[in-house]
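These notes are about the structure you will find just below.
Left out: one protein chain. Kept in place: all the others.
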Amino acid sequence: MESYPLEYVLHHVPLMAVSGLLDTEVLGNNDGMLQEDAGGSLRKSLLSVLMSKNNASIWDAAAKKEAPFFHVTVLDKTHVFPPRRSPRATPAQHSNLSPLNPISPLHPDGIMIPAWIQRHKETRPSVVVGFYDLWERSEAVDSSDPLGAQQTLSLERERDLILCSEVMEKKRNTGERGIKFAIVITLQASRGDDTHVEERLAFIRRTCSLDNKSLFVLLAQNADLQLFVTIMQKSLYEQSANYYRDHDKRIRKKKARLPPISAMRATTSPTSANIPSSTGTPAKPLPPAGWHLRYEFKLGVFAEFRQDVEAAIKHYETTYHLLIELMHAAIGPNSGPPMAQDFLQPFTTRWTEARTLADCVNLKICKLHLYTDRPVPALQQLDKHISACKMFPEFVGRPSTEEQQGVSSGISKLGNLAGGGSFDYWAWVSIQYRVFGELIELATGKIGLRLPFPPPGAISAVNTGTGQAQSFLNTISNTSMNALTGGDMPAAQFTPSSATSPSLVVQHAGYYYFIAASCAEERWKKFRDAEKAITSAPPPPPSAATGARAGHSRIYADIPSSPFSPLMSSTSTHPQSYESSLGSERDVDHATFVIELLTKSYEQFKKHRAGRMTLFLASEIARVYEQSGKYEMALKFFERIGKTYRKEHWPSVLRDVLRSSAQCARTLGRWETVAECLVELLNERMSKPGPDGESERKAVLQELLSVIRGEGSNPSNGIKVIVDMDQLEGFLLCTVQFRKHSTYVGVAAPFQICLKAASSKSPPVAIRISRVQIAFSDSRFDHVFSDSTADGIAKAREVQWVDCTDCSLTTVEEGREVYSKAIDLDFQPGMSKVLEGTVTPGEGMDLKISAVSIVVTAGEGSLILVYKIGERSEDTSTRRKWYSGDGDEAGINRWTMLDGSGEQSVLRVIRKQPNLTIQLNHAPPGLINEEYEVDVEVVNEESEDVEAFLDVEFRSSGADGLDATSYIKQQTNHLESPTLPGNDHNAINLIHLGVIPAHARVSRRFWLKCTENAGERVMYNIVNYRSISRTATSPTSPEKATPATHPEFFFRKNEPVRIPFVAPFNPEFKETVEFGAPFDAGEVGLFSARSQDGKLDMMHLRNIGLKIVCPGPWELEVTEVMFTQAIDETVGVRSVQVAPVTNTSTSNPNGEVWKAGYVHSRVFRVVAAIDPMAEVSQIPLGEVGVRWRRKVPNRNSTSWVETRICLPKLKISHDSVCACIDIPPLIFYTEPFTVTYTLYNLSLATHHLSMNMEVTDGFVFSGYKQTQARLLPLSSMVVTYNCVPIVCGKTTLPKLKISIMGEEADLTKHGPGQEVTDLRVRGGVDSGVGTAGELIAFVRPKNS
Amino acid sequence: MPFDVVCIAVIGKMNNPLYIKNCSSTYQDLKCHYIAHTSIDLVEERISTTKHTDQYLGLLYAMEELAVFGYITNTRVKFIIVTSLQDVAIKDQEMKNLFRKIHNSYVSLVSNPFYNPDSHKPIVSANFERAMAEVTAT
């Protein structure tokens, strides 16, 4: 739209001039300073408010349905309009834009130029508004002073008169131009309701004879300027309309003077009409038709000025028809009205002007139609315009280009003219559609035009004739518009009578931009044809071209020299014009403009969320890029749009895209991309059915291979291309299937890779796959099937089952091993190959087939088709299938259904825990000190070998389980058993049991020993083991793996056992003190206790009885029980002798058997000589060692152990007095006898003893009941008394209670002395000291 | 018929082309495919915006010199008829009848046990071809 003169294109609004608002004038009137700047600010704001709408467009006005607004210009206060020239003027007085005026560019026969409109838009106001200040006295009038009041009144009157004169002056000046005039009087200070002021205003109005509609009062205070301006313009609008009506009338008058068109058609002489003829100009003046045209146009313009849209449309349409008629007449071969033949020749400036005018008028009509919600007539107008201008000579293609093929199919109708139209024509059409598109875009954007219009099924078939359809459409358009304001599209009702006339449907701008684009492209094509045609001819003289271009740029300097400028190619006479236009066409970047248009269209469709349409446009853009050699861009676009067509399975479209992008990539040398496209093009659906499609695909395959071979890339060694087949429609499909969802460790799991031709004819010819690589999630399982170059054509069938189960591990590069096998990989068209292999995983995992890649090599190059199985999404539609078949023809080969659906590409490997038991052989309870024997036996109950490690621990059931007194040890003839760490005697770890063959057992023997603390202990037997299968793919270096290093490989089984430990013997002791004087060894008899140095010893004699009881439950073998005396270095102990009394020393080597409950007893006599002075409390005596072992029948391998039983220590009492009591051995009933007490003073002090007899009822006695005695140090005395028993049996003797008193000094007082407790009794059987310290004797009956 | 059919397209419920017949000599097949594909947009727009339950969707769009009419079955299968653009009004009834014919033949096609409606393969059926030929002929 911008390529046209703005005056033509813009919408006209009435022009209002305001004066008295420029600050320069403020200095003119001499008022109070205060008033002035207040007024200044007021004026400024007024001005801004007035000007605010100047750059608003027609659509804005329509959007907010407010009063039509003015375009406001500012006049100087002293501006004076030139007086209108009187009718019947001399040419000199004609307006300098009239053709009659020699100096006007239109002279002599121009029709119209933008300048004229410009004049009316800018310098010919319809209304002039003068702004004036009412003079107000600054000081308040005091009514008390009549004189002062009088004076001010006169002053006011004087001022008002001045103002009036000014106003009158202006009014007269504008009046004679027919310009409406109004004034605004601003009151700075006073109210509006001031009667005095009102009088003055009334006076002013009267004197200036202004009607009340043209005088406005603006109160400076509390003035809402916006409101004020709106009101003012509203009320002035009518007047401005009248102004333009006056113009209307004037022009109608002029027009009436012309002969009517019909008459003109009849008449032949242009001069016969009494038109104002220009004198003295040789050129032909404007013929009456031209004048008609001119006037009609002016009428239209003025109608538009007063916003009378209907009228404007009417006038513009007549203008348009006249203009077209004239132009046709000019070019028509003598047909049409002759009057115009002599002016408006093609290839002249006038002609160009006319064309511009035509375009603009057409534009106006379209715009106004749209403005009034009548899109359909607008569209029709466009069609009319194009068909009307088609046969303009400069549009007709060159004869030389006629043999060129016709226009492209989309726009053939536009192109049905001679030679398919010149590039000028296409440029022009493109502009027309572009402009229309822009208009539609505006209309939809600004006034919410709903498209498509009419909505589907709206037209009733009654009036579908194109002619009346228009009028009809207008009506429904309005109604539907009102309906549409609701927002939602109305439901289309297809009544039986409804009909649609597609050519009359207005759609959104995108469509028109697209047509424009294809036109622009057509233009490009035509231009190229023309160039081709030209190349043969000599190049055009440059002067012509340049001059031409200079020419038109001289005339319309204001027009941006857009390549779409409709004015090119017509500025000089015909022959050069072609060259010149060619010349200017050469430096047009066609591609850019096509793409620009396509992009505009793209945006429109995007806005309407038509994704696929945008894809189509994108492909168009890409195509244009490709044509213009911008392959990079083209490729980018192609790659972007390919996806959707692939997703929605539009192979034919995809094919085109692929072919084009392959082409681009080829030229760019991007061979990977080329290969990728070619691979997809191998799909049969990508080619058209039938043999030609097949041959086509053969060619594709050939090229693909050659590309791989690297022909084309200048260093002609092969290239390596990796194609992700899941991203495109491949010619070869690949599915995988594990037969079962899960398997056990070490159990072979079969899987199948099915390579299936996408269709019966793909690949077009048999190809040899050189390798099939199967990548697992665990690379140790990877398979590679290479082609055994055996010819497979012989057994080519539609499903070929290949056995790949027996693969061999071969190392590929650095240490990586894969299972590989050479099989027949010749792939026939339409066949499918099922490769069945197996994996036998060695440990638990989820094994996944992550990818299958098919390698086809050609030359050094290789093409790798990758199927990313791992990334595929689950499909639940298809049933799992398994091809059961063995290679030979006899076997039944068929697909069988498996459970589940989709593709089982994951294999769950379950570690089945091998069956393995731990058996313990031992005989609880264990005995302390013995080496308790435990046999741990591990039994492998599996059918396969098991490697096992054993951990044993021996814990007492204490808190931490550690105790130093127990340990475990193992048979040491097993060398592989590690030496147990010293710190822990209680555990042996990682005893390698080795590989236990199936159903075999391995046993280990352990000895547990604890030296103390009878009680329960726990033995833990932990076996870590795993199954070893020769076949399975096992973890790396399995033999070195131990539970410590690879716990994950091992199962763990624990068999704890609680073992009670009991003591082997229970010793019992009995100690008795022997009768005898402490010093005199005489009676000791056995040996002399007197030491050599003659010191005095204190002797202690004891008898110690020892009973060793075997609690069982086991029989023990005892070799010897021997006493070893403790060596004692206690000071004061002179000598200690311990001698076994009974001399039963058991020391036979084979030993004797102690059964459970057996008691072995010993008596020891202890004689200890002690220094009386020494403070010795006790003396260790020694221990009895028992060497024994458990008696195990028919085995004596177990070693002897020794249990030591410690004798109780000898207690030494330090009493100062002791008594030896001698009781006769035989006591008879009623026979008296004597009891002798011998008292010894052991201390070095004299002791007073008090003795009194405690009578008992068993005896009567004679002697002192109570007595006292004095006992010297280390002396002794004897006390005797006689008793007669009067009862029989065991009775208590009367006991002499001896207690040590203090010194003589306090003999008198009888305090309880210290009783002597050291009693040594000698007597018969059953006599002695009782538990309570009483004396016990046995009385026999009297023997007769 | 006051108009001549340029192209007939049957588009599956997954917007995949089932059948595209180019009846014109001027337009190349690719163009037909593009038109069919782009018309899906308009079909979707129609059935999303308008609440009308008619299977016939009327004129989808007119582009360059082609008018594209649409029809969608209850089973989301779309029929597209492309006619050349003339200045005559096309009675919706006539267009509807054309679509009906297509629909009928499509129904009998689907009733054929050998036809799998879920496979996105294009239609290959002599009967269907014949029917389409009749449609374009009348």
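Each chain gets a letter, A and B, in the order it is written, and its residues are counted from 1.
FYI, a contact is a pair of C-beta atoms (placed from the backbone, for glycine too) under 8 Å apart; a residue touches a chain by one contact, two chains touch by 3 or more.
Simple rule for what comes next: contacts and distances are computed from a predicted model.
Look at the chain that isn't drawn here: its UniProt entry, checked against "Trafficking protein particle complex subunit 6B", "Dynein axonemal assembly factor 10", "GPI-anchor transamidase" or "Sperm-associated antigen 1", names it "Trafficking protein particle complex subunit 6B". Touch with the chain omitted from the figure is made, among A:L898, A:V1062 or A:V1109, by A:L898. Checked against the hidden chain, the listed residues B:L30, B:V88 or B:V110 yield one contact partner: B:V110.
Per the touch definition above, the residue from B:Q28, B:T49, B:T75 or B:N127 contacting the chain not shown is B:T75. Checked against the full complex, the one of A:R586, A:R879, A:H999 or A:R1052 touching the unshown chain is A:R879. With the whole complex as reference, residues 13, 47, 51, 53-55, 72-76, 103-104, 106-107, 110-111, 113, 116-118 of chain B touch the missing chain.
Contact residues of chain A toward the unshown chain are 879, 882, 884, 896-899.
Heads up, the rule we're going with is that only the chains that are shown with their structure count from here on.
The residues of chain A lying in touch with chain B in their complex are 409-413, 452, 456-457, 459, 461, 464, 466, 469, 488-505, 507, 511, 514-515, 518, 608-613, 615-616, 619, 645, 648-650, 652-653, 656, 685, 688, 877.
Remark: chain B residues 14-17, 20, 26-31, 33-34, 37-38, 40-42, 45-46, 49-52, 54, 56-59, 61-65, 67, 83, 85-93, 95-96, 118, 120, 122 touch chain A in the complex.
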